[in-house]
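Questions regarding the structure given below will be posed in turn.
One protein chain is absent from this view; the other protein chains keep their places.
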Amino acid sequence: MSTQTSSARSEAAARLRKVNWYQQPMVKRLFGMLVLALVVNAMTGEQGSSSDLFLSLKDGFPSTRMWIILAIAIAIWATREFAAEPVKSGSRSVRDLVTQAPAVVTVRERLQRDKWTRWGVLALVVVLALVIPGQLTGYWQTVLVDQIAIFVLLAIGLNVVIGWAGLLDLGFFAFFAVGAYSAAYWTGSLPVEPPIELNNFLVIPVAMVTCLIAGVLLGAPTLRLRGDYLAIVTLGFHEIVYIVAKNADNFTGGPQGVPQIPPFKAFGYEFPVDPMPYWYLLVALVVIIVFAFSRLEHSRVGRAWTAIREDEVAAAANGVDTIRFKLLAFAIGASSSGVAGVVYASKVGYFNPENFAILNSILVLAYVLFGGMGSIPGVLVGTAFLVWLPEILRDKVPPSDRYMYLGALLVVMMIFRPQGLWPSKRRQRELKQAEEGIGDADAMSEPAGGRI
Amino acid sequence: MATDVTTPVDSSERSADTVLSTAGVTLRFGGLTVLDDVNVTMRRGEILSVIGPNGAGKTSFFNSLTGVYTPQQGKITFRPRSGGEKQLLGRKPHLVNRMGLARTFQNIRLFGALTAIENVKIAAETRLKSDPVSIMLGLPRARKAERASDEKALTLLRFVGLESKLNELAGSLSYGDQRSLEIARALATDPEVLLLDEPAAGTNPTEKLELEQLIRRINAELGVSVLLIEHDMRLVMSVADRVVVLNFGKKIAEGTPSEIQRHPAVIEAYLGSGADDAAAVEEMIAELEAEHPAQDGADGAEEDQ
Partner (left out) sequence: MSLHEFWDFLVLGVVLGSIYAVIAIGYTLVYGVLQLINFAHSEVFMLGAYGGVLALTAVEPGSNPSALGSVAYVALGIGAGAALGALTAFGLERAAYRPLRRHGAPRLIFLITAIGASFFLFNLAGKLFGRDPTSVPEMYDNNTVATVFGAQLKTTQVLLLASAVVMMVGLDLIVHRTKLGAGIRAVSQDAEVASLMGVDIDKVVSRTFVIGGLLGGAAGFLYGNFVSQVKFDMGFIPGITAFAAAVVGGIGNIRGAMLGGLMLGIVETLTVPLFGDEWRNVGAFVVLILVLMFRPTGILGERVGRTA
């Protein structure tokens, strides 16, 4: 060991220790904000054109809008770097003012403690849900039924799969398609004749069972594998269902779709074109499903799902049949999606394969995550809000841009608030513990004991 | 290697009071042989301890018994009280558990975001019958099952002394309490054999004494046979009826605690293997030496508690 090498070593160490100006966290954050501003600028620019690729870029870079956005970004960065404390304490005191106000605290405590208060609030919500829509315009009634109620039903189903069992199902909407085509088949609207024509109400259990079986057939081989393979296989399944719907003309009616599915009929009463009867039907379905599912959540089944999410090996070591419970969640999700499909098909009376494109699966996923996976009230509110928002912004934001914003919303939510807006308590705790390195919060690991 | 043939099977392994036996269990990961022809017999109602230096294959042995790993060769036979013989090799972990082998983990694995009682209920409920449909409909039998699991969980939490912490989150319990909770959870599956993987690791002397008593009570009051992996020699020597020593995946000795302490191969194993872990070996030797004279007085010390 000569002194030469040791001095060389200490020089090298000094070099490693030295932080260049551009490596300082503050500068890095500024750089990040500027890039973000440019992305936002690209997002809010003119619609581009396929024949002139540079159109949108030329228009937006540079533009007055760009400078404004950059200035805002720098202002935000500066506030965060130099005035973080006053802003934080300010927002904290505003939040405390709202959440710690005596009235709010009492109401919250009553809601938490008193079972009857909770029931009262629930009943009130249901009554409002039955009364208010009657006062709306026809357009909003249609939005409420065709969009909000259907997607709420779907989101509650997906919540079981992703929120409770911790499985990522990207083919969820395919089961919706299976439900819709079941409705078309059993009411005799497809090119192939069913053995007997059924009333739409009877199609509901039939579609449920069909989707249940489809779910089990798809899930049984896949759920034995590492959890993230389920995502890709369900995505593939969705694509296959979509391609079959589009191309098996003799069976599904092909790309032209299925015309004239009869509406619901019961005791001589036929559901009219008016959306309101469907609204009542959907509210009833949602109430029933919410009740049934929340019982499940607080039963041994829900506990087993939580156990699997947190530590699959420990769950299996304590006798929990992990594959069976995952399959159960997957099948429950599939069948509730199927029910939504039947109601949708009967309501709209006409659909084509494009109604079941893959992006719908992503939409439902976004709704569930926005509201808070695992939390039924969160999912209800989140879905209703996110379906309603683009409708109200219809004239202000180009409709084709909404998917872009949804994608961005998903990423931002996952980074800053993965538990969602109205989180489930269990989920929130899990995510927090996962952050501290304890346990897991999904069912993504390999099933215990599968292989060595 | 036809281990079944080459292994001498002595008559005691065939005896009726055997609850669990392994014959020629060999487990390899790639070229590495983790368990080499391991033959262990556990008698019903005994506390059997598996010891060995780090990396001797103790936890792999547990994992092989409980279905987490599937050994390439050998037989693992379980004889439940109800009679008959069940082969465990290659069975899935939850099925092994349902037959009557429950376990804890070296690094405690609780469901941290659930409360203590929920943790135990999850295990208890794997023995109860209630299907999802009757739960969703709120049928009486589902409610009955829920009540039954509540009661059972409560009884077990009382048994391990956690009755005051029912509704605390498992993740926020103290280390010692988490240990007890994990044992309660394992007991909730009504095991005939309880496998404890280093339960005394990281506990303080008081907790160690409590653990010792808990193991004795599980054994005596619940009639559960206990298979114990442990590094803490004092605990092993005082609580175990018999001891099996593993080294480099091989069984090198078997006998009562006092026999093991004098066994030359065991002393050799602890001395020889410790080149990379000198401090641990010194501690081990110190413990072995210290416990030697204290062995006879151990029971007396216990009664003072």
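The first chain written gets the first letter, and so on, giving A and B; residue counts start at 1 in each chain.
In this text, contacts are C-beta pairs under 8 Å (C-beta built on N, C-alpha and C of every residue); 3 or more make two chains touch, one makes a residue touch a chain.
It should be emphasised that the depicted structure is a prediction, and the values quoted were computed from it without experimental measurement.
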Shown chains touched by the chain that is not drawn here: A
Residue of A:A42, A:V126 or A:V348 touching the missing chain in the full complex: A:A42
Touch criterion as defined above, residue of A:S50, A:T64, A:Q112 or A:N250 at the omitted chain: A:S50
Hidden partner interface residues of chain A, rising order: 32, 35-36, 39, 42-43, 45, 47-51, 53-54, 56-57, 162, 166, 168, 170, 221-222, 224-225, 227-229, 231-233, 235-237, 239-240, 243-244, 246-247, 358-359, 362, 365-366, 369, 400-401, 403-404, 406-411, 413-415, 418, 430-431, 434-437, 440-446, 451
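Criterion: only the chains that are shown with their structure count from here on.
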Chain A and chain B: spacing of chain centres that average the CA atoms, whole Å: 43
Touching residues on chain B, where the partner in the complex is chain A: 27, 29, 66-70, 92-94, 97-98, 102-103, 105, 109-114, 118, 121-123, 125-128, 130, 132, 135-138, 142, 145-146, 149, 169, 171, 185-186, 188-189
Contact set on chain A toward chain B in their complex: 292-293, 295-296, 299-301, 303-304, 306-307, 310-311, 313-322, 328, 332, 426, 429-430, 433, 438-439, 448-449, 451-452
